[in-house]
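These notes are about the structure you will find just below.
Note that this complex is displayed minus one protein chain, with the remaining chains in position.
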Amino acid sequence: MISLQLPILQVVIPLLGAPVCALFRSSRSAWALSVALAWLSFGVAVALFQQSWFGGYVSYEIGGWPPPWGIEYRIDILNSFVLLLVSGMAAVVVPFAGRSIEAELQDDRIPLFYAALLLCYTGLLGITVTGDAFNVFVFLEISSLSTYAMIALGRDRRALTASYQYLIMGTIGATFILIGIGLMYVMTGTLNMADLAERLQQVNNTRTIRVAFGFLTVGICLKLALFPLHLWLPNAYTFAPSAVTAFLASTATKVAVYMLLRFFFTVFGAEFSFATMNLDLILMPLALVAIFSMSLVALYQDNVKRMLAYSSVAQIGYMILGISFGSINGLTAGILHLFNHGLMKGALFLALGALVLRTGSTQIQDLAGVGRRMPWTMGAFVIGGLSLIGVPLTVGFISKWYLVAAAIEAGYWPIAGLILLTSLMAVVYIWRVVEVAYFGVPLAEAPLASEAPLSMLLPIWVLVIANLYLGINTSLTVGAATMAAGQLMAGW
Amino acid sequence: MNFLGLFNYWLFIVLMMIGFYVVISSTNLVRKIIGLNIFQTSVFILYISMGKIDHGTAPILMDGDVVYSNPLPHVLILTAIVVGVATTSLGLALVVRIKEAYGTVDETEIHIQDPEF
Partner (left out) sequence: MTTAALMLLCLATPAAVALLLPWLGSRPNVREGVTLCGALLLLLWVLILVPRVAAGDYSEVQLLVMVSGLEIAFRPEPLGMLFALVAAGLWPLNSLYSIGYMRGNSEQHQSRFYVCFAVAIASVMGMAFAANLLTLFVFYEALTLSTYPLVTHKGDEKARQGGRVYLGILLGTSIGFLLPAIIWTWAATGTLSFQQGGIVAGHVAAGLLPLLLAMYMFGIGKAALMPFHRWLPAAMVAPTPVSALLHAVAVVKGGVYAVMKVVIYVFGIDTLATTGASVWLIWVAGATVLIASLVALTKDNLKARLAYSTVSQLSYVVLGAALATSMGVLGGTLQIATHALGKITLFFCAGAIYTATHKTEVSQLNGLGRVMPFTFGAFFVGALSIIGLPPMGGTWSKWLLLVGAADAGSIAVMGILLLSSLLNIAYLTPVVARGFFMPALGEGRSRAGGIREAPLFCVLPPMITAFGCLLLFFMIDPLVAFLAPLIEG
């Protein structure tokens, strides 16, 4: 029985937890409840993934109203793969947040923080499960509004301005998406994605639909921080609390990429998006510029968090690049990197969070000598970094392999070269940190850092091991990505 | 092209552009929020207009052959209005905090204090 209710449970579990958390006085109990809910919903995601792995899709009619009138949750392999990532990251980040947030926030705000975190999580899950275009907007705003609030909780006053900046840009993006959805509704009279996909076939040569396509492209690209619409991201990631950065970096932009896939492949159809609207001509150059320029900018950052943030923008470029090839292999590479990048950036930002707890700084020179005093944390950072670079036996290598193979298959030799060149740039910016951490001599007045507490090391190492395991045994990730790509190209 | 018939849509575009312009051009953080509000409101008009059917009436069941307006966009936009209110209040709350932290709500002055922005 309960297995039929899984799609709605996925969203409702954290949604109901949020107000309860807000009522708590004790930060410990809010944390404990959040951990329990995050793990529970991870279990739900695993069960859903299990169902969709064997083909077909799970459809859930909210309130028993049949689609296309009612809201339908529709879960195929792509959704459930993204759900697995999002809920998996939540299951790891929320336990980590306990100590990290305690150190970075005022006590009375902590229960509210968990409420916001659960809401944000709900929103991200909602975007992923829903099969209704307008519902996407609603969940998008749920996650965005709580994200703004969480970013503003950062210790630095610049967190406020970063949050404000993101609020303005994010709202414009979301409103663009709303306009796009509205224009599609005008032409088709439906909001159900599967229904839209069918009905758009008849009207997709009209100007209205093309305009809708344009609005959606810009709106979604704003949310996923595609160059040059990424301006909000570096500041937001830099000044948000460490746990928030780790969570957002590994989930929020990934869900936005999912939105892009869902709208352009499922709703509009690959044929229309690529052959008629030439989406690749927009996405590919932007992705290339993002990869190259943001890697370059990352080289010159002295704040490790900001450096990783710029690297995230570059990495999003890889995903979009894979998607822009418009081929099965490119799409597989993009989806694969979406998942893998979540794992590696999560590990890196969590390790950085542990370093912040002990050294109180994200400036590169303040990390001098931590390699010897926090061997487990720095070890995790190094492995995460190697994964980012794309060294064999890590997930990063698998992503790079598929991406380069897709580029070569499509005959884009210079692009394959650029992908590898930027991997080398990643070597440089990761190794700057490694050198300082292991060979740097700490300043005399620097606080004596000791190893991070177990409650932080455990989540970090779970991710590190996932990075290694899924880099060696790729049947799960590659299998899911290949299936998802196949389904996307075929339409629903 | 029936200009008057599309009056609402023209209004939508004009309002959208005004709102967008205010968001971009203004350096005052409160004004930016006002601009954002106008921008969002223009979309409300778009949705409300698309639900209206010529000579249609409110969708309350009545006897006889009656043309109803489409209620769905109106319901949708209720949600969007709620979202808009939430965004506005959150934005204004942030502005209050920024004022406390920087002593100003002007972007250029904040930029002088913190060059990142």
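Residue numbering begins at 1 within each chain, and the chains themselves are lettered A and B in the order written.
In this section, contacts are C-beta pairs under 8 Å (C-beta built on N, C-alpha and C of every residue); 3 or more make two chains touch, one makes a residue touch a chain.
As the structure is a computational prediction, the values presented were derived from the model and not from experiment.
Participant: Which displayed chains does the hidden chain touch?
Facilitator: Looking at the complete complex, the unshown chain comes into contact with A.
Participant: Taking the entire complex into account, which one of A:A36, A:A275 or A:L421 touches the absent chain?
Facilitator: A:L421
Participant: Per the definition of touch given earlier, which of A:Y402, A:Y429 or A:W461 contacts the omitted chain?
Facilitator: A:Y402
Participant: Give me the chain A residues in contact with the hidden chain, please.
Facilitator: 386, 389-393, 398, 400-402, 404-405, 408-409, 416-417, 420-421, 423-424, 427-428, 431, 435, 438-439, 472-475, 478, 482
As a working rule, only the chains that are shown with their structure count from here on.
Participant: Please work out the Cα centroid separation of chain A and chain B, and write it as a whole number of Å.
Facilitator: Taking the average C-alpha coordinate of chain A and of chain B, the gap between them is 28 Å.
Participant: Using the touch definition from the top, list the residues of chain B that touch chain A in their complex.
Facilitator: Chain B residues touching chain A: 20, 23, 29, 32, 36, 39-40, 43, 46-47, 50, 73, 76, 79-80, 83, 86-87, 90-91, 94-95, 97-98, 101-102, 110, 114, 116-117.
Participant: Please name which positions on chain A make contact with chain B in the complex.
Facilitator: Contact set of chain A toward chain B: 134, 137-138, 141, 145, 148-149, 152, 157-158, 160-165, 167-168, 171-172, 174-175, 178-179, 182, 185-186, 235.
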